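Yeah, one chain of the complex is gone here, protein chain that is, but the others are all in their spots.
Chains here go by letter, A, B and C, matching the order in which they are written, and residues are numbered from 1 within each.
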Amino acid sequence: MRKISYAAAIVEALSTSLAEDASVSLVGSYVLGLGPKRVLMDPLRAAFADRIFDPPTSEAAIVSIGAGAAMAGTRPFVDIGTASFSYVGWSPLVNEAAVACHMSNGAIRVPVVYHMLHGLRGGGAAQHSGSPQAMLWNAAGLEIVLPSSPHDVKGLLRSAIKSDNPTVFINHARLMDIEGDVPEGDYTIPFGHADIKRPGRDVTVIATSYVVQTALTAAETLAREGIEVEVLDPRTLVPLDQDLILKSVGRTGRLVVADETNLSCGIASELSAIVAEHGFKSLRAPIMRVARPNIPTPFSQPLEQAITPTADRICDAVRQVVAWT
Amino acid sequence: MPSPRTATYRAAVLEALFGEMQRDESVIVMGEDIGAAGGVFKQTEGLFAQFGAERVIDTPISEAGAFGIAVGAAMTGQRPVFEVMFGDFITLVMDQLVNQAAKISYMSAGQFHVPLVLRTAVGIGGNLGPQHSQSLHAWAVHIPGLKVVMPSTPADAKGLMAAAIRDDGPVIFFEDRMLYNMRDAVPEGDYVVPIGSADIKRTGRDLTLIATGRMAHVALAAAELLAKDDISAEVIDPRSLVPLDLDTLVASVKRTSRAIVADGGYRQYGVTGEIAAIVTEHAFDWLDAPVLRVGAADVPIPFSKSLEPLVLPDARRLAREAAALVRGFR
Amino acid sequence: MSTSMQAASASSVQSLPAAEEALRLLRGMQFIRSFEEQVRNLSSGGVIPGLVHLCAGQEAVAVGVCSLLRADDMIASNHRGHGHCLAKGADVTRLAAEVLGRRTGYGLGRGGSLHMFDAANGNLGTTGIVGGGVPLAAGAALSAKRRGRGQVAVSFFGDGALNQGLLFEVLNMASIWRLPVLFVCENNGFGEFTAIEDVTAGPDPLARGLTFGIASETVDGMDVLAVRAAAQRALARARERGGPSFLVCNTYRFGGHHVGDKQDYKDDADAKAWRLKDPIERFGGWLQHCGMANASAIAALKTEVDEAVRAAIELAKAAPLPAADDLELHLHA
Partner (left out) sequence: MPTLDRRTSLSIFQRMLMIRHFEEAVIALYKQGRFASHYHLYIGQEATGSAVLETLSEKDLICTTHRNHGHIIGRGCDPNRAMAEILGRASGFNGGRSGTLHICDHSHGFLSTSAVVGGCAGLATGAGFGLKVRREPHVAVGFFGDGALEEGLVSESFNIAALWKLPVVYVCENNSAGAMGPQQGGYPTAITATDSFVRLPAAYGIHCLKVDGTDIAAVYAAASAAGQRCRGGDGPVFIEAFTTRWPGSSPLWPELATVTDLNDAWDPARISGPHADWSRHHDPVLRVARELVAGGHASRDELMARDNEARMRIAAAANFAIDSPMPAPASVGDHVFA
């Protein structure tokens, strides 16, 4: 199958969506970040000039405008840019978009997509490396999508734009350049379906976003030591594919959750609690959490490296749970 | 023996504010309607009359800007107690809280400190609906650099507010609206409860109920019910979520081998998940049963009288789950 | 020479500084320019991780304002803040070390270019959030007002921040509370990659201050003396409890939003025209025009400054990176 970059896959999904549905619009077109890949958006800017708007630096307003436009029956795709900036637009995100459907007893739909780039990107420091997805999961009412491969990002983005719910679509800055098999044609990946990126019998490693790639690297290393790791990517946090997670841990009896959000009240903690609660009897070792320690992201490279969920840290955690008796 | 002096939760916090403002010129109070109006919950009543407009500052409805100003003032010698009227409105100060206040001491390598207290009223009750009832403290816990306290009794509220104001870093102080009128013993005069110390509100041997804020009272009521069934529950209130007194929690769970975590925030991705995970991690070999979690239903808090009470479990439901946990995993 | 003549006529109305002070201004601007040029080379050479935002072209604003500030006055900067830090007295070696992520930097190398704090010189820091530093300056002004020692706080921000609601809220409060704060908008024509007119509605950015009853004026931000004169008025107002001021300094960013930005969105003729107004060339020309310095003295000054900056950067490069023990320091006060 043909290989294209993660960024190119995003552009394909956006292009198909804009062409297919005249009510789809883009608020903010630096969807691919500020790197060289941003030129991939130029053809779209040309082809759909009347539906692509580059807003001022007014995060609160664009989040709110996206919600309003969606309530008014269109399907805006709003680019918040670096995920750390979502805090500037936090109120309309959680007080308007997330609650409108429930508050109106289902009368109002909010089919908006909020796009952001999260994660440790190399020198992003404390205000450009944020990963707010766990906090957004804690606020009920938002669908949360974290594609980890070019194939997934295309299919999930198509689903996100078709979804009648407010969807937070989170890419990792480091994923943009990775290449992978992507079908030429149009396809969607339904929400709530986790994907086993690599099967294994000894330990389940749940990872999200860019850390899925890290976990696959770790699995290679561990395979050489005779440890067969199953790498599971939930792909969407809301809705969450709890069944597949519990099935996998039911087989392996051991779990490591690897993720880039901060440890406290983070994704690793929640998934660990869910499995401990519903899969207690199948656990043969404590669940290990490999996450970003509770420290603001430091700029300097050795320090940034020190808080990154690396393949080495995942390997150590896996070896610990395997050794547990 | 004379019965101890009592006060309401609201009055206890106010006592701490009066005390600290008298003690320290640099303590100022900022917020909406907190001046002459005395606060929408009357939680700042009398401060304006005593300390005047220079130290008790009414802000416009400009949460982000006003909070940012408090952060700047804290960096330059003031100790602001900044009030966000409803906990739901911390959404409006999120950027200044997460991207500035929490990180400035770290980013400046200690050149600057941000000695401010963000106090806000949270909790479900009184039919205020989806934008005036949430307990969003899990967000603050998720952000490195913030201390998070959540007192459940008038005495703790007074002592922790004093400690929060004297702390040199940003402290988020969550008060449950529905506790404001609760009356209980409160020490007079200068009284400080150190941040980071859990409190065993009731001792027991069969299971540990780890409960925050208002849920500590639900847990105590549940413990009463359980006692009737000869189940002895220990109730621990962490009192502060950052720093978390892990030793006290784990020691208790190692004794009882069972735990339920109860918190007023949304259940998914919240405080209950964090505490359950960390307790399971540290007491795995002592656990006879999964650590259960009890929190707010993951829905926007509905207004209607018939729906609102369903969002948070009551003592009966908590006791039922506790009994099942003890019996089911003998 | 024609540009320096214009500068002279534009500036002659302003209060003329003594030769010594004038050379101090020139040196201040040249120092920033040298620093930015050498940092740009390091950055494009891949020595610096992350994005670096340079202020070459805007030196007159930082120097014009900061040259009038007392040591105990305070500033809050933005993401394009090297110039503000240097102009407010930061040590160039520690600044370079922070940009390079070295342990000897102002933030142990944990902040980097976007997050540089210098408490000793009243610098509340550069910040990575557009408009994020504006309320910090207003808060510092609130402290200054309480202290009553005539301190002033200055907020530097770009035209991109004009569209942040935060600025709107803070302007309102600064005016209501008559805070001793000076809001300095460095209008360099571009918010990141977008021209100001594409994202900023209204007749004139000045209206954003005037509407709250704040004394506001537009300044030629390429003329250090013009900036200085306007700042003088504003600072006097602030120190005399006259409340805030709002300055829109029209200037130009010679480089891109960050090092590596191709700047394909810029108009060449426009860029050329602005280059002719280079604040350093222009002021140097003016100094020669009125006999305060000759060409060789100015050339010597440039060489001396380049050398000083080079030496500082070498020191910074030689300094150690932070160690694992530095990871959690100062997380809580």
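Before moving on, here are some points about what is shown:
Heads up, the rule we're going with is that a residue touches a chain if its C-beta (ideal position, glycine included) is under 8 Å from a C-beta of that chain, and two chains touch if they have at least 3 such contacts.
Every value quoted in this text rests on a predicted model; they were computed, and no experiment measured them.
For the omitted chain, the shown partners it touches in the full complex are A, B, C.
Touching the chain that is not shown, out of C:166, C:229, C:309 or C:327: C:166 (per the contact rule at the top).
In the complete complex, the hidden chain is touched by one of C:53, C:208 or C:282, namely C:208. From the options A:31, A:44, A:113 or A:140, the residue with contact to the chain not on display is A:140. The chain not shown here is touched by just one of A:51, A:251 or A:278, and that residue is A:51. The set of chain B residues touching the chain not shown comprises 32-33, 35-37, 40, 58-62, 64-65, 88-89, 91-92, 126-132, 297-300, 302-307, 310-311.
Residues of chain C in contact with the chain left out of this view: 163-169, 171-173, 175-176, 198-203, 207-208, 210-214.
Listed by residue number, the positions of chain A touching the unshown chain are 22-23, 25, 27, 51, 53, 55-56, 58, 60-74, 76, 91-92, 95-96, 99-111, 140-141, 143, 163-165.
Going forward, only the chains that are shown with their structure count from here on.
In terms of C-beta pairs in contact, A-B outnumbers the other of A-C and A-B. One simple way to say how far apart two chains are is to compare their mean CA positions; for chain B and chain C this gives 42 Å. The distance from the centre of chain A to the centre of chain C, with each centre set as the mean of the Cα atoms, comes to 37 Å. Once the centre of each chain is set as its mean CA position, chain A and chain B turn out to be 30 Å apart.
Chain C has residues 107-108, 110-111, 115, 127-129, 132, 165-166, 331 in contact with two or more other chains. Across the assembly, chain B contributes residues 95, 99, 103, 106-107, 144-145 that each touch 2 or more other chains. On the side of chain C, the complex with chain B involves touching residues 74, 76, 106-108, 110-111, 115, 117-120, 124-125, 127-129, 132, 134-144, 146-147, 153, 165-166, 168-170, 172-173, 176-177, 329-333. Those residues of chain B that touch chain A in the complex are listed here as 88-89, 91-92, 94-95, 97-99, 102-103, 106-107, 129-131, 136, 138-139, 141-145, 242, 265-266, 268-274, 276-278, 280-281, 284, 289-293, 298-300, 302. Listed in rising order, the residues of chain A touching chain B in the complex are 84-85, 87-88, 90-91, 93-95, 98-99, 102-103, 125-127, 130, 134-135, 137-141, 261-262, 264-270, 272-274, 276-278, 280, 285-289, 293-296, 298.
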